[in-house]
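A single protein chain has been omitted from the complex, and every remaining protein chain is retained in its original position.
Presenting chain A:
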């Protein structure tokens, strides 16, 4: 729990003076930090030293970055998983070298998830590889939403025949956590990026889920007809499509702007370019009572609802869910949820 962090922070503050006096680090070329050869580091000294260095270099979340990287090198997910006496143990040379190498990457503003090459999403651990989009915590809730609906469905019918389609799978987070939680369903995951498709496949393989997932490199604009022919019908269409406004892209923090695939973020001028395409294809892809689940920008739900009314899409708007923090409206992150009702023509 969080208290541990607090006590650690206190500890770091009290240690800073000690470590800086004892260890004289040399700043090499390109601002790289080379570990002093003679120095022996305990875990907490390394933690505090890197936290401070990140702070000075204005790297966001300096303490957490230092903790995650060092825990990872020691074979743990977080500091909480370290054994007793873990903090006071002296690091081996191999560990020190690896910590310094990884932390130097973080100094270039590379996201922690890319630095340690993995991250957790719900119950599963996924491999992360630049520039494939890093799944965000809000998307974990989108999956909860889909799972809750599928569990209701499971009560009334055989799950073996239930299939889902994910558009823009990235590292495979949504598809793989669905497959991980529901042991009978099958799915198809698509992405226009070859790197994303390869990473999803790799993650599926290591989680032992590849037998129930088909992964294909497909562009929803160019390959629309092929998509409808091969994938329909599905009960669930789920997506975390690119939804950022093109004009906002340049103002994003370096972690996102410089390292993540632009195509996974850029949703066009008003951010709903891909969303529109998915909704347009949805009636042809879904079964009669199939549903679409989308994570969208807070400005999108109104636009989408008007659009559904204007055009006869054969979709009925169900509900907009907001993420669990329920923070002020402008910060909410809605998930659109649309049911397919063929024949019903919204006025």
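Criterion: a contact is a pair of C-beta atoms (placed from the backbone, for glycine too) under 8 Å apart; a residue touches a chain by one contact, two chains touch by 3 or more; residues count from 1.
One rule holds in what follows: contacts and distances are computed from a predicted model.
Asker: Would you mind picking the UniProt name of the chain not drawn here, from "Peptide chain release factor 1-like, mitochondrial", "Ras-related protein Rab-21", "Exosome non-catalytic core subunit" or "EKC/KEOPS complex subunit CGI121"?
Answerer: "Peptide chain release factor 1-like, mitochondrial"
Asker: So which of A:88, A:230 or A:306 would be touching the chain we can't see?
Answerer: Here the residue in touch with the unshown chain is A:88.
Asker: Check the options A:121, A:164 or A:293 and report the residue that touches the missing chain.
Answerer: If we include the chain that is not displayed, A:121 is the one touching it.
Asker: Looking at A:235, A:276 or A:297, which makes contact with the chain not pictured?
Answerer: A:297
Asker: Hey, which chain A residues sit against the chain that's not shown?
Answerer: Within chain A, the residues that touch the unshown chain are 1-5, 7, 60-61, 64-65, 68, 77-78, 80, 84-88, 111-113, 119-123, 133-134, 136-141, 144, 240, 242-244, 248, 252-253, 255-256, 260, 264-265, 295, 297, 323-327, 330-331, 333.
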